[in-house]
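The complex appears here minus one protein chain, its other protein chains still in place.
For reference, chains read A and B in written order, and residue numbers begin at 1 within each chain.
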Amino acid sequence: MCFFCPPKNTNIRISLPAVCFVWQIAMIVLFGVFIRYDAESDIRLWLQLKHTNNITSDIENDFYFRYPSFQDVHVMIFVGFGFLMTFLKRYSFGGVGFNFLIGAFGLQWALLMQGWFHALDPTTGKISIGVEGLINADFCVAASLIAYGALLGKVSPVQLMVVTLFGVTLFAVEEYIILNLLHCRDAGGSMVIHCFGGYYGLTISWILYRPKLHQSKRLNGSVYHSDVFAMIGTLFLWMFWPSFNSAITDHGSGQHRTAINTYIALASSVLTTVAISSASEKRGKLDMVHIQNATLAGGVAMGTAAEFMITPYGALIVGFCTGIISTFGYLFVSPFMEKYLKIQDTCGVHNLHALPGMLGGFIGAIVAAAATEEVYSREGLIETFDFEGEFADRTVGTQGGFQAAGVCVAIAFAVVGGAVVGLILRLPIWGDPADDNCFDDEVYWEVPEDEEGIPPVLEYNNHMTHKHQDISESNFSVEQS
Amino acid sequence: MCFFCPPKNTNIRISLPAVCFVWQIAMIVLFGVFIRYDAESDIRLWLQLKHTNNITSDIENDFYFRYPSFQDVHVMIFVGFGFLMTFLKRYSFGGVGFNFLIGAFGLQWALLMQGWFHALDPTTGKISIGVEGLINADFCVAASLIAYGALLGKVSPVQLMVVTLFGVTLFAVEEYIILNLLHCRDAGGSMVIHCFGGYYGLTISWILYRPKLHQSKRLNGSVYHSDVFAMIGTLFLWMFWPSFNSAITDHGSGQHRTAINTYIALASSVLTTVAISSASEKRGKLDMVHIQNATLAGGVAMGTAAEFMITPYGALIVGFCTGIISTFGYLFVSPFMEKYLKIQDTCGVHNLHALPGMLGGFIGAIVAAAATEEVYSREGLIETFDFEGEFADRTVGTQGGFQAAGVCVAIAFAVVGGAVVGLILRLPIWGDPADDNCFDDEVYWEVPEDEEGIPPVLEYNNHMTHKHQDISESNFSVEQS
Partner (left out) sequence: MCFFCPPKNTNIRISLPAVCFVWQIAMIVLFGVFIRYDAESDIRLWLQLKHTNNITSDIENDFYFRYPSFQDVHVMIFVGFGFLMTFLKRYSFGGVGFNFLIGAFGLQWALLMQGWFHALDPTTGKISIGVEGLINADFCVAASLIAYGALLGKVSPVQLMVVTLFGVTLFAVEEYIILNLLHCRDAGGSMVIHCFGGYYGLTISWILYRPKLHQSKRLNGSVYHSDVFAMIGTLFLWMFWPSFNSAITDHGSGQHRTAINTYIALASSVLTTVAISSASEKRGKLDMVHIQNATLAGGVAMGTAAEFMITPYGALIVGFCTGIISTFGYLFVSPFMEKYLKIQDTCGVHNLHALPGMLGGFIGAIVAAAATEEVYSREGLIETFDFEGEFADRTVGTQGGFQAAGVCVAIAFAVVGGAVVGLILRLPIWGDPADDNCFDDEVYWEVPEDEEGIPPVLEYNNHMTHKHQDISESNFSVEQS
């Protein structure tokens, strides 16, 4: 604790409820004005659609194409990201709990923002939502959760709400530019989700640089069980990533191929991550940080290219390389960034999201540019790259160029937006923790007294706690005696 | 330990195996007499059905409409409810383990009970089961698991088997009255599952009131890691609730709309729960009990209305209000109930299930009564409310009235049934724990000696273990001295 400066005020009793209430009420009003069921979830419109289009079976409803993938994505957002962030010894509540809070807020705001850009009916002024809208909302919020990874333990929940409000807004705009104006394909979001989210978080972290963060060093690490909790997050992300990348790709072979490519790339990442992790320790021991994170890099890097005909061995190569790059990132880039670039990146989102996302964008550009009619067939090229309407004459080469441009747009939005948001977050009104109080759930959570052993009665309890400490310190006494 | 009364006998070595064996053998006999595959899971009948109805594709089998939702529901029942109940520091085995036991028993009994009421072929006297039957069995058992939440830590597994046997039986009868006789709609079970299950458990807990429960106070709370385990349960419940509510709704737009409404309501609950939880602590700190439970209230409260055209903002409002109400319940109603009504509700099922379920039933009644042909279309109204056969002339107003009556039936069954079961459970033959032994896995489980740190060598180990035992048994020594 710093004795020369007044302690920071981390009381959020007014600000957090205020933000939650005001924003939730705003959501209700805006949903009331704008949001309606789409033609596949509105009973009247669906019956009408069935009559008009001679749909004979309810199984043709988009729900049955996408709902299983939606639920997998939903698990990734809340259990995957949430538990991945429980790895700190005393910030598991904050990791999984704030992830839950900002996820739940962000997806509402995302339904609106993405609706305005993508699903607004110009005649009625209403947004139609269906299962694809829910998936897109989850995707949109993923970018802000990635940004949270860079900020974990250093910000207040009120700040996180601000990060998410702006994050979702920026996301919707950059996504509109990349997918609609540049007409890029990015089903799994290498560019729009991972690259954007990663650099957005890193830029905010850079602006919020804490030179005295080492005062919380004792808490900036894991304990045995918190590492096992984090593996829950890792595994659900790893297992369901094929669903993430394929959730909104084309029906039929599109979803099928995307899932296969992602599955293969992820398998490959695991082996190279293990290899580099082992090779970097003097006795070959593995580091849980690498296993928890770098194993996922293959999924990030396949976010754009997985729906293309990258071929199974192409997917393996992508996973191979990104597993190596990501692990090297944890070994060398993160320490470098912290020391020289003043970027404190708690979860290493640079190595798991920002960099592999950027690479994934460029891989997508290359694979798109290399597409041929021989492999895709003419009809297949049109379906895969959506060469229709005003884009009917676009060549695959041009498409590749636009894909690459998309990466730059994502980074630009992330850095500029992140800088602005970072500056806003430096206002002294958000209740963020002091430098010696970071990574500590005590600040924002009622934490139970932690006695694994069970003290019997209350008076005794106090007594006991005392005793208990004696014992847990008995390495002292035993050795001293 | 009480020195003036004989210690309770918690030996269940005869009773638990006896109950398990006898009931399981009864299940085998009854399944043999009654249960058969339905037309979509029997190879002969399915081939026949395809020929008769000109079904060209196997994808029309109900399996593909419902199986993904079924698996989500299954996860909610066993991981969701199970892990939500691991929050106590020393009752995690009992929380997840007994949930597993009574879930596995209950679903078998539910297949029979529900079958007799809903799927009995009058000509053959056989019950047909398919994937919808499995979902309904999971639903049925959910009510008993909710009741377990009120009793957690205070009853023996044999008592839980009794609670489940009667719980499933009562459920099947009240469900038959509500869904068939009153012709209510209640796809997600606000009334039949949550309201019934909650009040059933509360009534039993009231009958089993333990005035000296404070003797186990030291164990009636969480430790850091047990709270993280409970978040696994919370999140899987929260994420999969859209599947819960939509699992047995109408194919097509019905399932689609129900999932959307539930997703939206749940998101809204999270924000108001956080707001109230923070506002109620002097420094704005969040309470894990609220985050683990009240965030789910939106899903409970949408159990009836989610399949109606409640509109997205209507769903937001429901989540908004029930998040507040549920958190207030944890803050004020539970302590009040314990002190003045003599109801000890370990998990606060009143606030998460009973009350939001009751509200959900009334919300459903209102939304049903407000339905119009303009919104649903004539055909849509008939499909949504099943206005066919003897109910062809029912108006939405009448329907609303019957929906409200359904809530009362559910509560009546819960209270009367719970009182009877509670009295049965007071017989001194069930092996329940003493007042100072509640919330303790030691009673019914072989618990490993808990040494997180690993004593290095064996002599030292014994030394250490010895010391450790001294302490853990020192409640005796201290009280005696």
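Heads up, the rule we're going with is that contacts are C-beta pairs under 8 Å (C-beta built on N, C-alpha and C of every residue); 3 or more make two chains touch, one makes a residue touch a chain.
Just so it is clear, the structure is predicted and the values come from calculations on it, not from any experiment.
Novice: Among B:L84, B:I129, B:M288 or B:C438, which residue is in touch with the absent chain?
Specialist: Answering carefully, the residue with contact to the hidden chain is B:I129.
Novice: If the missing chain were put back, which residues of chain A would it touch?
Specialist: Within chain A, the residues that touch the unshown chain are 59-60, 64-65, 68-69, 72, 89-90, 218-219, 221-225, 227-228, 231-232, 235-236, 238-240, 242-243, 251-257, 259-260, 263-264, 266-272, 274-276, 278-279, 281-288, 291, 295, 309, 311-313, 316-317, 320, 375-377, 379-380, 383-384, 450, 452, 472-473, 475-476, 479.
Novice: In the full complex, which residues of chain B touch the absent chain?
Specialist: 10-17, 20-21, 23-25, 27-29, 31-32, 35-37, 40-48, 50, 57-59, 61-64, 67-68, 71, 74-75, 78-79, 82-83, 86, 90, 92-93, 96-97, 100-101, 104-105, 107-108, 129-131, 134, 157, 224-225, 229, 232, 431, 443-448, 450-461
Methods note: only the chains that are shown with their structure count from here on.
Novice: Per the centroid of Cα atoms for each chain, what is the distance between chain A and chain B, given in Å?
Specialist: So the centroids are 31 Å from each other.
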